[in-house]
Every structure is written in C-alpha cells, then in structure tokens.
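Handing you this structure, nothing more for now.
Complex shown without one protein chain; remaining protein chains in place.
To keep things simple, chains are lettered A, B and C as they appear, and every chain counts its residues starting from 1.
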Amino acid sequence: MFEKVLIANRGEIALRIIAACRDLGVKTVAVYSTADRDSLHVTHADEAICIGGAESSRSYLNIPAIISAAEIADADAIHPGYGFLAEDARFAEICRDCGIRFIGPNPDSIRLMGDKALARKAASDAGIPVLPGSPEPLHASSQARAVADEIGFPVILKASMGGGGRGMRIVRDPHDLESAFGQARSEAGAAFSNTDIYLEKYVERPRHIEFQVLGDEHGNVISLGERECSIQRRHQKLLEEAPANAFDADTREHIGQILADALQAIGYSNAGTVEFLMDDERKLYFIELNARIQVEHPVTEAVTGIDLVRSQLLLAAGEPLGSVVPDAVEIRGHAIECRVNAEDPETFLPSAGKIERFAAPGGPGIRVDSAAYSGWTVQPHYDSLVAKVTAHAGTRGAAIRRMRRALSMCVLEGVKTSIPLHQRILEDPRFVAGAYDTRFIEELEL
Amino acid sequence: MFEKVLIANRGEIALRIIAACRDLGVKTVAVYSTADRDSLHVTHADEAICIGGAESSRSYLNIPAIISAAEIADADAIHPGYGFLAEDARFAEICRDCGIRFIGPNPDSIRLMGDKALARKAASDAGIPVLPGSPEPLHASSQARAVADEIGFPVILKASMGGGGRGMRIVRDPHDLESAFGQARSEAGAAFSNTDIYLEKYVERPRHIEFQVLGDEHGNVISLGERECSIQRRHQKLLEEAPANAFDADTREHIGQILADALQAIGYSNAGTVEFLMDDERKLYFIELNARIQVEHPVTEAVTGIDLVRSQLLLAAGEPLGSVVPDAVEIRGHAIECRVNAEDPETFLPSAGKIERFAAPGGPGIRVDSAAYSGWTVQPHYDSLVAKVTAHAGTRGAAIRRMRRALSMCVLEGVKTSIPLHQRILEDPRFVAGAYDTRFIEELEL
Amino acid sequence: MAETKVVREEVEALADILDAKGLTEIEYEAAGIRIRVARAGVAAGPAQVAPPLQEDVGGPPADGSFQEIRSPMVGTFYEASSPESPPFVESGGRVRKGQVVCIIEAMKLMNEIESDYDGVVAERLVANAEGVEFDQPLFRITAD
Partner (left out) sequence: MAETKVVREEVEALADILDAKGLTEIEYEAAGIRIRVARAGVAAGPAQVAPPLQEDVGGPPADGSFQEIRSPMVGTFYEASSPESPPFVESGGRVRKGQVVCIIEAMKLMNEIESDYDGVVAERLVANAEGVEFDQPLFRITAD
C-alpha cells in the first residue's frame, strides 16, 4: 500500500479520500488554494500545501503546482477525486512519468472514454447496447431516411462536432426528415465549420441508469450494480438512488456481465461508471463511461457494503479484485442521496457566502458527507455542493421517509439551499411511486 | 399510531426520538428548560413548550409541568428518553391516570426492576443466572461462612440498604470473613440504621454484557442480542460494542431465549436492557434490568438493522412484535459507539462552555447522534454528552479503524472532550485484542 | 465542612478584588476548582457605564415602563374562577400587589396567580383557556 497519498481536490470528496486513507493507515497530503485556507481538508490531512490562487486554473487545475507539491511532500500516489483533473489523461500520464501512482484508470482508458465517438464504438463492438443509429456521418437526407426507417422514428440528428444543441433536430414524422436534415447541416456548418451529421434513435422520456464497475490491474472487472440518477436539472444530478426503480435482478446480472467482459477486454482498471439511457420499454443504451469516482458513490456503498474509495486505493496499489470485494456482491435495502447545494432556489445560481449555522442531521440510516461547518464560507470559485445526505433503509419507502426526516432536521443558515426543492421531490407522488424520468424536474418546476 | 408525542427529555436522545416520530409521521412536542431555549430539540420539534428553570428538578424532572405541557399540547403519548423520568414508576402511573400513553414498560414492571433485590429474585425464579449468594439477609458470620464455603471465595458482603461502597467488603481469604462481617455490619448500621448484610460471589475482573430486549403488549418478548460495555470509568460507560467480544452464537441464543421466556412471564413490554456480569469463565450473572432505551442503543441498531426507538413507538401503540421486527434477527458486522463527553480529561468534571467550532465526522460506516452545533453552549446543569459516534463495519477490526478515523476527523473546539481518552482506548493492544474487562480504564490511566 | 469555608474565602477574596479594582468579571481556575465572579453592567470605580440594556420583551409601551406578570408554571390560563364568574381583572382595571389576577390549571389543580405589583392592567396577553408555558408573560402592569 502507498505510504502517502496527495489529494488533488477539495471539499467533501477530499475529506472522503482522507477518510479512506486513514482507514488504511495511509498518510495524506492536502493541496489547497488561497481561498481554501480554512477548509476542513486542510485541517484533517496530515500535511497541507498551498498550491495557488483561488481560481481553479491557478490551483486545483494547476498540474505543475500539484506535481511539485507531491514531490516536495514525497507522496507516492495522487487521488484526483471527481471533477478538476480526474479525467485528464495528460495529468494521469504526467503522474506516471513522474513516478507517482495516479489513482484511477490508465491514461489510455481515460483517453478512450474521453472521446465519445470512440467510446461508443468500443462499447458497441464489445456487445454493450448502444443507441441504434448511423455509425458514420451522413451526407444526404436519403441516407438519413434509410437509417431512420430501419431503426424507427423518432430519431435525432446531431452534428458530429456538436454541442449546446446546435445542429441538433428531433424528428418524429418521416415527412419532416428532409427539411430537418438540411437545417441541421447548415447550422452545423455555420457553428462548427463542419457539416457532418449523424443520426440516432431518440428516446422521448429517458431514465438515467448507471452501473458502478471496479477493475484491478490483473485483468479482472466486476459490476456492483446500478444507480438511478434521473432526477436532474439542466443535466446536473440532484438526487440518486440505488438500486434503480423496478430494475430486475436478471437485467442487473446480464448487463453487469457484459460490462465486466467488455472492460476486461480493454484492460480497464480502478473505478468507473457506465452511464445508460433507459427507454420506456426498459431497454438500456450506453451513453458514456466516467473514468473516476462519482459524486453519488455513497448510494452504492450503502447497498453493497463496499467502500468504493478504499477499493480505489487498494486496486491502484495492485491488490487483486478478489481481495478487495466479497465473492458475492449482495444488494441490501435501498439508498437515496440528496446533493444539498448552496444555491438560489429560483435562479439556481450558487449562493456563495458564510454559513451562519450548520448542524448536520444524524440518527439511524443517515450518512453525511460534508466539508461545511458554522462559520465556513461557500466559495464562489467552486461548485456549490455543501453536503451529501445519504439515507439507507430496508425498503425504498423507508429510505424516502428517513431522507425527509433528515432534511427536515438539517440546520443550514446563511446561504440559500436546494433543500426545499429536495423536499418537494420527496413528496411528489410520481417520485414516491418511482415512476419518473429525466424530465421530472422541469415538469415539477412548471 | 399516536398523533402527537411529547418528548420529556433533551439533547441527543430528544433528537433521536423526534427522528423516529418523523419517520412514522407522528407530530412532536419538545419541552425545555430556560437554559435550553437555543437547543436543537426545540428547533426541530413541531411544538416546544418551556416547562421551568434550568435545574432538572424544576424542568425535566418536574412531573406536573410535563403532564400539563402534554395536556395543553394535546399529546397522546410521552417518550421519556433515558435518565430523568425514564424509570420513574410513579411518572408512568401518572401518565396512565391522565390518559397519556407512557412509551415504556408498564409501571409494575418499572417498579419491580427498580427494586434490585426483588428484580434479582424474579430473575432467579425465572431461571436467569444470578450471582450465587445468600438470598436472605445474614445475621451471623457463621451463616456467612456456610454460604461462602458453598459458593467459594472470593465473596462480597453488601449492606442490603447499601450504596456508595459503605457496608461493603470483599473477602478473598476464609480467615478474614468473621472480622469483615463485623465491620460491614457496623458500617451498615451507622450509615443506614440497618445491619442487614447479604453475601454474593465476587467476580474479580468482570466484563459488562447486556442484552437488548423488546416486548409487545400481547405477551411476546424477543432478544436482539448483546452488547459489551466493559469500558467504563467510575461506572460510566465510555465505549460500547455489539456483538460482545468472543461471544458465541449459542450463548446468545440460549440466554436470549431464557430472557424472552422470563420477561413474557412477568408481562414485560417495550424496550429493556438486561445487564450481566461475565466472569473469566464466560459465565453470565444477572445484575439488573434497565426498563428504558439505553444511551448505547445505536450499536444494536447498526448490527441488527432494527430501529429501536421506532420499535418503542410501534410497540407502545399496540403493534404486535411480529410486525415490528423481522422474523429472523441477523447480527451483521460489528459496531462500536464512543460517547464524546465535554469533560476535563484530568478531573473528569464536565467542561461546560461554548462550543466554538463543531464539525461532525461523516463518510462510510459512521453515524453521529448529537445536539451540538458551533455556538451551542454545553450546559453545566445536565450531563456532558456532546455526541455519540457509532462506527459500523464488516469486522471488529474495520470498525475500530473507522472509529479512529472518525474521531481524528471530529472538530470540537471550545470545550475539553473525552476524545483523547477514546483515542488511547482505541490504540490499546488489549482493547484491539478484545481482551479487556471493567478494570480496563483504571489500568489504562495508571 | 472545611472545604466549603475555603471556597467561601476564595470567592469573597475575588469579589473584593472585583470591587476594589472596578472589574466586571474574574475567572479563576486551579487544581480542580474554578471560580468566576462577575457583576453585570455597572463597574465600580471610575469607569462610566452605559445604561443597562432593557431586556426586550417585544411589547408596545412606547414611553412606557411596565411590569409583567409571568406564568410560574405550565398550564391552562383561566381568567375567572368559574365560567359564570366575572374575570379576576380587566384591561384598564387597577390591581394591587397580592391580588389574584388569574388561575393556571395544571394537573387538575387550580393555581391562583397573584400580582407582584400595584398598578393598572395595561394588557392581557393570553386568551381564556389557552395553554401557557413556564415564564410566559400573562399581563402587563403599568405603575400608577
């Protein structure tokens, strides 16, 4: 095992990694920006090194500063957490070149998964279900029509270089395809100087399902089951659950096995999350793989009893999977996580400022991951996550009740928070019935 | 189920009861003393009523004020928590007479268990092992000698009315018995105007083992297994574990069945804890039954997955045991609780004062029960418990590591705390080996 | 007990120093003993002092000095000795120290509450048959 791990992150995930290191008897080095001097990750790490100014680019994204900090502290590994440099293949390579273990997949896996088209092709080749569509760019509306007829409407046209909705058209009626194709091409051309268009099946009301995987350095990969993260606002997850609603054990087993085989084949190691869309016929379609620990990992920890961050450390140190996770992974009960953000409930903008009073909820079945305390200032420079509250119980109904209770007993004064929104979600009949999809929040907020 | 429960307590246990009520959709009424206006139980309850001055006798022990508060708030039940009025049979009777459900055993059970001699006799009659000794007061040293010869030395002489060590003598050598008997009698006579002396087997290095039981109003009682609470200082528990160290499943099953039968026979209902001494041959001897929820109940909750306070509410409302606990109670993993007290580590006196900064530990496997927050004042009028930290993991070793980690990541400034003592305990080789008894702390502190 | 006497001496000594030096607070801690002596507000000696803060009682009297009669217990407030009887006191009425102003029922016992002040009932703060907390203000009394 490592002697000393540098944590290239801040906030609750830095504390989470310190906790995992401490459980293993590994020393920790915190790095921090000048804005984070009074942060708990600085307090709790064995050493702490200031690496730059408040802006992330000067500190938590500052690769030379982080590598230098690892060198002067003599750290033998770096845990990147999530966000910041967690999926930066170049950073993983620099770590490797400097003889520092990067706690995550190898740079090639990170790079492959970072290219969405390549990742999709690799997944498809490995037998992971992907959204039906054109594998190559389409050059004429007749081509598009042929593919669309084959996979069935509705379909979505997307610019190959696209982003932000430009060059994108949803087509529900075959008669609209020709004009939509033309519009998409010209938009794409104007926006990206590239008129490549491809076509995919369009899922009207998808649910967001993701599988947690772990792999070792010896060619073994295991799936730890799925999470449901359909409660999103503007693609930001607000609440996650494990297991997914009405998800059957056979599908869990089946997809899990396909994923394990596919990722073994590409030599994937450490933690990863495979994201899928699920349509109303409960069919799953691969979207992407996140090559890092996920914010919402505690729900999987709750139902499997497996400490995922500890597992990351052990796997990165070369432990075989068999000594890290039990032979048979059992899913016990149900877990829900709420991301308590400091944000304005109307504008959704971060509500930076000083927390005047904070008393986290406790009691049975409640886990809190937070770097907040009374007197701590929510920094405008970083994300607005203040606390992750995870409720675990024998049944989903009991987990919902525990979460409602916990949020009602969370004192958080001085900043505006997402708690009132979470409370509305938890009372909504569709949520309670488990019958919701990724459009839940926009419809709730109407 | 009840509509509204009044909580006749304060601090973390009041929050714990609010949590259980909220999980069940039951409204809560807090009562508080003038010193507790800024307490979280006042914040979190649906209603709060000031019942008197800071001294417990004027508030939390003030029966007329509490009953009046229940009447004006129209509460249909009272949960007494632990301490204060929890084991006051008269209070339970007054509740009953006022048509308010007392959430606990019936007054007769409380009264029986409050009289240690009667409780011992009832236990013995029911087949629960008790310390061998004289069932009746002894009037001559020859009688004492006869009993001592039968049960074997060492023995302990105790004044029937005794307390505080007066009229108490440990006798290891038969030759010392006669003079010790005379001394004990004269001390007892001087102190209690009663020279009744009885004799019991003396256990040199006992361990403290206790069984958690639950009973319904329909004659069913179940045991939920044991806890070990041998880490005590001056009879105050500091750290508790479940299950007990090297405690075998057969004994758990066997004693559990005897207890269930015995308590069914006397019509015991609701939660209770049966305390035993265990000698170095691992034989158990009944000491007493605490007819209430126990401070250390979270360790049993962790390993059984059963919410004990919720169970108390359901059972008091008349639910049958079968609908409150699962058919087969399984013990999963290991749990440890540390009672973090605000106290001077040298003098053990409460360190009352303002908490300048408090950030509770979180992360996987950690539960915190606390009514503290930054800026909250530890009152000199009440006990010094600031937070209960419970660690749960698959094995005892992992639970110890998690607890060490959690305490190292607990920020608690402004008052002196017992955390350094807990840290010493958790590092001690005897503790780590699970090979300790009730003299552990006095030997640690030498 | 000897111990009590020692403590008494120490406390008195500290209180004397407080006076002599015009302090407002002394805290003293030594082997197992902690003593704090304080005198709120006014410091003796030279220091001029701000007038003591009036405790905020939330109420109206603009100019007004008033006294409050507070509930000494939790219970139910009754304005009269029986539903048929007239109230013990009315707003605007005069009260004398020791006069019964209401009844608080607690555990079926009727407790007569007396005025601590001579004056006029400026305001009654609780409705008949309403529950009251410990220390809750019941009446405001203005001096004549």
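Convention: a contact is a pair of C-beta atoms (placed from the backbone, for glycine too) under 8 Å apart; a residue touches a chain by one contact, two chains touch by 3 or more.
Everything quoted here is computed from the prediction, not taken from an experiment.
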What shown chains does the left-out chain touch? A, C
Of A:L40, A:I67, A:V171 or A:A184, which sits in contact with the chain we cannot see? A:I67
One chain isn't shown here. Among A:V5, A:I18 or A:I51, which residue touches it? A:I51
Touch residues of subunit C, complete complex, unshown partner: 6, 9-10, 13-14, 17, 20-31, 34, 41, 43, 45-50
Residues belonging to subunit A that touch the chain removed from view: 34, 49-53, 59, 64-69, 71-73, 98
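Keep this in mind: only the chains that are shown with their structure count from here on.
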Name the graph shape formed by the protein chains and their touching pairs; answer line, ring, star, complete or other. line
Busiest chain-chain interface by contact pairs, anyone? A-B
Taking each chain's centre as the mean of its CA atoms, which one is most distant from subunit B? A
Compute the distance, rounded to whole Å, between the mean C-alpha positions of subunit A and subunit C. 59
Length of the line joining the C-alpha centres of subunit A and subunit B, rounded to whole Å: 43
Among the residues of subunit A, which are close enough to touch at least two other chains? none
In subunit C, residues with contacts to at least two other chains: none
